[in-house]
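Have a look at the structure below before the remarks.
Missing here is one protein chain; the remaining ones are kept as they sit in the complex.
Naming follows writing order (A and B), and every chain is counted from residue 1.
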Amino acid sequence: MALLRTREPETLYSAASCSVSLAAVSKQYGVKEAILPLNLSIDAGERVAFLGPSGGGKTTLLRLLSGQLETSTGTVCLCDRDLSTMPTGRQVSQLVGMIHQQFDLIPNLSALQNTLAGQLGEWSLIKSLVSLVWPMNRDIGLSALARVGVEGIAYQRAGSLSGGEQQRVAIARLLVQDPQVILADEPVSSLDPARAGEVLQLLVGIAEEAGKTLIASMHSVELAREHFSRLIGLRNGAVIFDLPSHEVTEDMLHDLYNLQGLRSET
Amino acid sequence: MTTFDRTQHTQAPAMRWPRITFIRFSLLAMLALIVASWIFVLNADGAQNHSFLSAETFNRFKDFLADLLGVGASGTPAYAQWSEWRSTGHLAYDTLVMSVMAIGFAAIFALVFFMFGARNMMMGDIAPYGSWFWRGVFFFVRGIFVVTRAIPELIWAMLIIFVLSPGLLPGAVALGLHNAGILGKLSSEIVEGLDQRPIQALRSTGAGRFQVMVYGVLPQALPRFVTYLFYRWEVIIRTAIVVGFVSAGGLGTEFRLSMSYFHFTTITLLLVWYLILVLGVDITASYLRRLAR
Partner (left out) sequence: MTSTTSRDSAQKPRLLESRRVLTLILLTAFVWSLLNLDWTTGFIHSGGIDAMGEFAKALFTLDLSGDTLTSAISASWTTVAYAVAGLTLALLIGIPLGAIGSGVLTRSPWLRVTSGGGTRFSLAFFRSIHELVWAWLFVAAIGLSPMAAVLALAIPYGGILGRIYAELLQDVPDAPLRSLRSTGASEWRVFWYGRLPMALPDMLSYTFYRLECGIRSAAIMSFVGLGGLGHEIRISLDDLAYHQVWTYLLFLIGLVVIVDVWSTMVRRRLSE
């Protein structure tokens, strides 16, 4: 599904030019070093998974990439633009969108309204208010929901949907938002194995279709191996390995998840 | 592993003062207040007070009750005359109208301002672009809530009657103002208790601050807001009669007049209307509350 709508030329990014690079990026919380200085470069259209134990820095790194956190040192560049120089959240949201493990949706609103929220950055305040009562631009939302396979529940309250359905709606919202880079923080960790595989396949498929970069932190190593071409292992805030998925060995994984020497979560 | 030797423990430990915790201090202060208050109340001016628990008081109560029921008075009691019921009926209607207007004013005010009175929205948790301006707004809004709810409805009415001509409006505005502060504070607390995660996710889609409020906070806060709204309506209908004492509208005005003229049976009639209103509102509110799920 190509671009769902046209944008003004000056903000049009072509997916091909959207690479991600981190230069000497680190993140410190007071004394604690959540991320040690690292360099990372991800090409447009790559599918990358972060692996590693909890507290190892996966989520922090994703949040640095999304602009939610500011780096202590170094710069994050998306599509050749320094993230810290972007003046508004709206511009950032055109570059990068994130889906979380759960609780992404507003429970009281319908699936359709949640999906259309991906466009909020482009709507005026009046339009947003009206849309609460009578959703505007429904077609985009409905086709996004159809693409993820849940158009039947478009008018149901998001809070009443199952975990798998909710994640699909969150993906539909991403479709409507149409960022160049998709980030996913353990997107399928709350789902049972069958659903997890389905939803992940959907996510990866969508990213591939549009040629968008997909960066996800993954809890399950098997799923990561199956769907992602490049695996990066993070432990204690540092990169342990950064390899194509078929080159990652059991020993490396063992070292990655080894309990000994693991920094405790704060 | 240390062993326990009883012979080592024959000496009693030194006495230590109990920790002066805040709660204990508060309880002691309360106790002191209670004692002082009762001493004050029982010894205040008015020799009537000493004989409160006496036969005389009992008789006065009895006589008052008899007066209310019209026992021994000439003529039929007001509450037994259908014409009286009809003429006071429109007062009850007015009081009802006043209550609905008042809760409407309060609700509108609260809806406009409550998100600005929520700590998590204003002080940077959900709003990463928080600034001194918004902090100022927060304290200002909270301040308005405090002041409007600190002043009792009756006093508001006394002040407002200077500005607005008598009728239903001054009473409704007085009730509305006072409850605006209460509803506002309660609603802000709803927002502060919300799950932050959907709201933060919404922010990451590029929504602006106001859009996040409208789309993310408002839908989640509304169900509980409606509950509080009905709860305050039940309080307002009880207070509407009191506000009528000063604002020339509804049952309260008639009540005051009847008191001055000692029309006791009319008072009973008005009280019955009052209880009907209160019961009606309570039942309606509990039914409507169910609609809000």
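One rule holds for everything that comes next: contacts are C-beta pairs under 8 Å (C-beta built on N, C-alpha and C of every residue); 3 or more make two chains touch, one makes a residue touch a chain.
Everything numeric here is computed off the predicted structure, so don't read it as measured data.
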item	value
Hidden-chain contact residue, picked from the options B:88, B:179, B:211 or B:239	B:239
Among A:42, A:153, A:214 or A:234, residue touching the chain not depicted	A:153
Positions on chain B where the hidden chain makes contact	21-23, 26, 33-34, 36-38, 40-41, 44, 46, 48-49, 52, 57, 60-61, 64, 94, 97-98, 100-101, 104, 146-147, 149-152, 154-155, 158-159, 162-165, 167-169, 172, 226, 238-239, 241-242, 245, 255, 259, 271, 274-275, 278-279, 288, 291-293
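To be clear about the criterion, only the chains that are shown with their structure count from here on.
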item	value
Centre-to-centre distance between chain B and chain A (centres being mean Cα positions), rounded to whole Å	47
Chain A-facing residues of chain B, complex	128-129, 195, 197-208, 210-211, 214-216, 218-220, 222-223
Residues of chain A that touch chain B when the two form their complex	66, 68, 89-90, 92-94, 97-100, 102-109, 113, 117-118, 120-123, 125, 128-129, 132, 170, 173, 177
